[in-house]
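Pasting in a structure now, in structure tokens, and then I'll have a few things to ask.
Only one protein chain is missing from this complex, and each of the others stays in its spot.
For clarity, chains are labelled A and B in written order, and residue numbers in each chain start from 1.
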Amino acid sequence: MTIIESPVQVAQQRERELPPPEQREVVFDVSGLTVRYGDNPALKDVSLEVYRNFVTAFIGPSGCGKSTFIRCFNRMNDLIPSAAVEGTILYHGEDLYAPAVDAVEVRKRIGMVFQKPNPFPKSIHANVAFGPRVLGMTDDLDGRVERALQQAALWDEVKDRLDESALSLSGGQQQRLCIARCLAVEPDVLLMDEPASALDPISTTRIEDLMHELKREYTIVIVTHNMQQAARIADMTAFFSVQIEDGRRSGILVEYDATPTIFTKPADKRTEDYVTGRFG
Amino acid sequence: MIKGALFGCALVSVATTVGIVIALFLPAFEFFQEVSFLDYITGTEWAPLFLQASFGVIPLIVGTISVTIWASLIAIPLGLGSAIFLSEYARPRVRATLKPALELLAGVPTVVYGYFALTWVTPHLKDLGLGVGVFNALSAGLVMGVMIIPTVASLSEDAMSAVPRDLRYGAYALGSSKLQVSTRIVVPAAVSGIVAAFVLGISRAIGETMIVLLAAGQQPTLSFDPRQAVETMSAFIAATGAGDVPTGSTEYKTIFAVGATLFVMTLILNFFSIRLVRKYREVYE
Partner (left out) sequence: MSAASLSTGRRRGVWRGRIFVGLLLLSMAVGFLALGTLCVDVLQKGLAYFDSVLLTNGPSSDPDIAGARPAILATLYLGVLLILFTVPIGVGTAIYLEEYADRHRWPNRLLELNIQNLAAVPSIVYGILGLAFLVRGLGLGRVLLAGALILTLLVLPTVIIAAREAIRAVPSSIREGAYALGATQWQVVSRQVLPAAIPGIATGSILALARAIGETAPLILIGALTFISFNPTVMGPFTALPVQIYNWTKLPDEKFKALAAAAIIVLLIMVLLLNAGAIWLRNRYQKRW
């Protein structure tokens, strides 16, 4: 008996019942996506599909462009002046980067949780209510706040102190608060960029359990460097790696498949090397 | 030994403060032996050089506050606006050029601002039909406000830049516009630094001398009407100190009494400002 299970073992133990390909609804259809910062291609020619109510994980060594990739889904790369995006991402069939598209509308539907919890220096209530307020969803604000906190499994812990500063919460609680903040605007998709990497193991488990719950209603995309985590919670896993061309490092998508496949019978040797721990 | 010499250098600043305190409060104390402190602090007539002298300092304080109000009305909104622009909207290269350019405003000698207030602003205010006198509080206040903009802008911008980027990203990810991020996240998060900037600006306005000496006049007026001439505390000190008042007389000691009053006021404001800056530095650094 090993104390630390390898991701392979974890994946083997799970009973996956993924709906067959015909029944999967495509939320994101990515084709030929390349992202450059200035001249450097951080990510080259990525194509994959993200399915509804799935948890999709992006794994890979550091510097392979996973975070850059996930930021494309809610157009957060717009905020970086040197970033240029080529290729297409279709969201329910609509081109995310079409000129007429309103980035605010995109972010309303596609929310994001960050690696380090970033609650605003305001009260717990004000944090969760912030999204609805800026988007004009001010009807039944208290109700929205309560529902969001319930969905994030935080309500019971904070219901008596909604007016206290969000900074008084523990790390794990703050991250669930950030999740509640996203949920309050009733998104369609939740993007999570290493949401538990700054947390202790117990909080991490709670966040992972939360993701199991949330995927019933939402579509979740998560970046993680923790392979066990991907093996535990992801339905589909995409493995990214670094490619060196002309002295430049760029990220590429190596393999994308159902999680058990990636961890037990990967098609690409690079994937196999990574998930068995031979490198990365 | 070397440490001693260096410590000696440091003592110069201590000596300065001690010197200021002695220079102000010793004669002020003597002054208040001759003139009742209550009369001074509550009296509404300031005529120290008359035969029937009266030493109520309130007109000087009113004059100072009157000018300060106008200066603040200019410096606070424009300073904050400039700071928000520099911190949230300007691209790094634009910011690198504009921020020092703004400091130019603070580098112009105050006597030049005073000249401008007297010879350009006042005549133009008259042309606007506002009915201002040759010496008036408004011209001085407006020009002083412009001079203080960099003080307010610089400290506010420092406070806003200290707000971590993560907070902005979190707000953008929820669908905020830039306006919302700036006004609902950044400014509230930086508020103690911004208030410190305001307080420092006000403190500078209270202590400023040349602009009021040239443009606001030397008539202690108990009125907040900006069109009239006023005398501020600093203007009184400058005018009297430069004059031929005999050393040791009561009139001479008014310089120190008023100086002490001015010093205490700015000391309190500066103290608040420093405390507030420390508060926001603790949170973010």
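Everything that follows uses one rule, which is that a contact is a pair of C-beta atoms (placed from the backbone, for glycine too) under 8 Å apart; a residue touches a chain by one contact, two chains touch by 3 or more.
Predicted model, so just to flag it, every value in this text is computed and none were measured.
Taking the complete complex into account, B:Met210 is the one of B:Ala71, B:Met210 or B:Leu276 that touches the chain left out. The chain omitted from view is touched by exactly one of B:Ile41, B:Ile69, B:Val112 or B:Ala162, namely B:Val112.
For the chain left out of this panel, the touching residue among B:Ile69, B:Ala162 or B:Ala238 is B:Ala238.
Although one chain is not displayed, its contacts with chain B can still be listed: residues 2-3, 5-10, 12-14, 16-17, 19-20, 22-24, 27, 74, 77-82, 84-86, 89, 98, 100-102, 104-105, 107-116, 118-120, 143, 146, 149-150, 177-179, 182, 200, 203-204, 206-210, 213-214, 234, 237-238, 241-242, 247, 255-256, 259, 262-263, 266-267, 270-271, 273-274.
For chain A, the residues touching the chain absent from view are 91-92, 94, 96, 98, 100-102, 104-106, 109, 188.
Going forward, only the chains that are shown with their structure count from here on.
Centroid to centroid, with C-alpha atoms defining each point, chain A and chain B lie 51 Å apart.
Interface residues of chain B facing chain A in the complex, by the touch rule stated above, are 91, 164, 166-167, 169-177, 180, 184-185, 188-189, 283.
Against chain B, in their complex, chain A makes its touches with residues 74, 76, 79, 81, 104-105, 107-108, 111-112, 114, 116, 118-122, 130-131, 134-135, 178, 181-182, 185.
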